[in-house]
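Only one protein chain is missing; all other protein chains are in place.
Take a look at subunit A:
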Amino acid sequence: MLAAPDGGLSLTIAQIVERLKGSGLHAQLERQARLSLHNPEIKLQSLKEDIKEFLKTSGWEKKLQNAVYREISMVDSDIASSWTVKSRFIKSRFPLPCPPSVPPEHMKESLAYMRKAQGNWEKRILKSLNSMCTELGIPLSQKRSPNEQKELLNKWNEMGTDEPDLSHFRPVYAPKDFLEVLMNLRNPNYDTSEQSNFRNHLGLIQVPLNVKDIPELKEYFSELDLNIGQMDIDDSAHVPPELFENEHVRIGQKVLMEQDSAAAQQYVRQGCPNSLRAELWALILNISSQPEDILYYEQLKSNVIQHDLLVDSLIYKDVKLTASNDDYYFVFEDYLYQVLLCFSRDTSVLEHFVYNSATPPKSYIRGKLGMEQYAVFYPPNGVIPFHGFSMYVAPLCFLYNEPSKLYQIFREIYVRYFFRLHSISSHSSGIVSLCLLFESLLQTHLPQLFYHLREIGAQPLRISFKWMVRAFSGYLATDQLLLLWDRILGYNSLEILAVLAAAVFAFRAGNLMEVTSLAAAEAVLADLSTLKVMPLLQIFLFATGS
């Protein structure tokens, strides 16, 4: 689809160079190169080659490689297939071989009706937030008094002990409100006349997106096949499991030694050993805790101390309602406040709205209503938390105990993956595609079960939607959840969530065929904490009939 003869490669390169130029890595490389001039091995005659060699042997080349790999995996998704992405970055600098400017909203989401639906949904959220402000008579944001600032600073590490009265606050929305919106999503150009009723989908999602079928999934997730070793699976009775695990740990250490993001990503497809997971994920996400990152986190913290936001109360309420009630996660309550409050103040999160179909809410500084130069985003990161948001952070607390590192990892995972779980888009990892993938898998795999549940008014998606929106956090046992998230990072895709949701239904199919109501079906699937993720996925994908 690209105009350039090399399939747009040169454009991608130009774009990545542009992105890296402003980064800290660029400055560091430059500094290292300059310092290396004092090195006696660097000769003036072969300056360029010598410096290149120096950067290679001193490990800086690897760092550059990983940074490039990060950029590639951020664009290497659906949108990269149209040349939208590339043209945006280079438009200003190079005479374009391909013509006109593609509007930025097309890059957020290519389908106009999806953009519209997302816009309407956002409007609803804004209204709800505004009416909460008016009802409670509190502003969206105000500066804390010096005394309040001091008080908050003192209890920064034990914010959970605070019990403010939050009974008037209600979560802005919960997953089931969002599902209603997705169910009503329609393509205005899709024929829904009487004669073509046979074409209507039997499930709740009615948009004609392309989703993978079982053969395509088998190929896509080929590393999960039955004959390939996985962490947490005892393959056969007479081979001791340590045989694979020890070897896998050894390879994992080697990957870490190499400091290669791409290798780490391939490696985690078979699951991480618990001891190596924290480092491997950081490597895949290209997070290295530099002093300036810690400084950045401290700055966010001081921003939290200075300003009192309404979303803080929403975060408080959410943590109290979800993580604090969870057997696994309640101990991390204080960490969750710290990370989520800092997250809300982080303006670097705004960058992800270039490829997210959502748009950050806007407000005006008090007294400057309507004056464009006083328009600001609210909250500063542009993300309004919904009921269950804190569950995206909670499992990570098991891996990282340094708050600034925990924070960086969460932010990166959010802007790469999790924002897609609550934005309306046609992306293959977007929640709409996941819902459709789940429904179509269940229909083709277990048509009788699907039909039965539909007949008794228990549409399967009504049960599985909340699992997927939360990426199963809070539903699975933690060790199992981390094995699942290994695959999200490994495949750079959220599709595994829909496959697992379908696999859970398949696993409980016998019981589900007996139920006669939605409540009963929900009861059958209420407790997922005893399930083993990998065997379920393997059986569903590779060991069932078709």
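As a convention for this text, a contact is a pair of C-beta atoms (placed from the backbone, for glycine too) under 8 Å apart; a residue touches a chain by one contact, two chains touch by 3 or more; residues count from 1.
We adopt the following convention: contacts and distances are computed from a predicted model.
J.: Name the absent chain as its UniProt record does, using one of the following: "protein-serine/threonine phosphatase", "Mediator of RNA polymerase II transcription subunit 27", "Eukaryotic translation initiation factor 3 subunit I" or "Nicolin-1".
T.: "Nicolin-1"
J.: So one chain is hidden, and I want to know which residue out of A:Glu41, A:Asp165, A:Asp191 or A:Glu219 touches that hidden chain in the complete assembly.
T.: Candidates A:Glu41, A:Asp165, A:Asp191 or A:Glu219; residue touching the omitted chain: A:Asp191.
J.: For the chain left off this view, which of A:Pro104, A:Pro208 or A:Gly510 is in contact with it?
T.: Result: among the candidates, A:Pro208 touches the missing chain.
J.: Based on the whole complex, identify which of A:Val102, A:Ala117, A:Leu179 or A:Met391 touches the chain you can't see.
T.: Checking the options A:Val102, A:Ala117, A:Leu179 or A:Met391, the one contacting the hidden chain is A:Val102.
J.: Among A:Leu140, A:Leu166 or A:Leu321, which one is in touch with the chain left out?
T.: Per the contact definition at the top, the residue touching the missing chain is A:Leu140.
J.: Among A:Glu71, A:Asp232, A:Asp318 or A:Asp346, which one touches the chain that has been omitted from the display?
T.: A:Asp346
J.: In terms of residues, what is the contact footprint of the unshown chain on subunit A?
T.: Contacting residues on subunit A, toward the hidden partner: 1-5, 19, 21-24, 82-84, 93, 95-100, 102, 106, 110-112, 123, 126-127, 129-130, 133-134, 139-143, 187-191, 195-196, 199, 207-210, 296, 299-300, 303, 307, 345-348, 361-366, 373-378, 380, 426.
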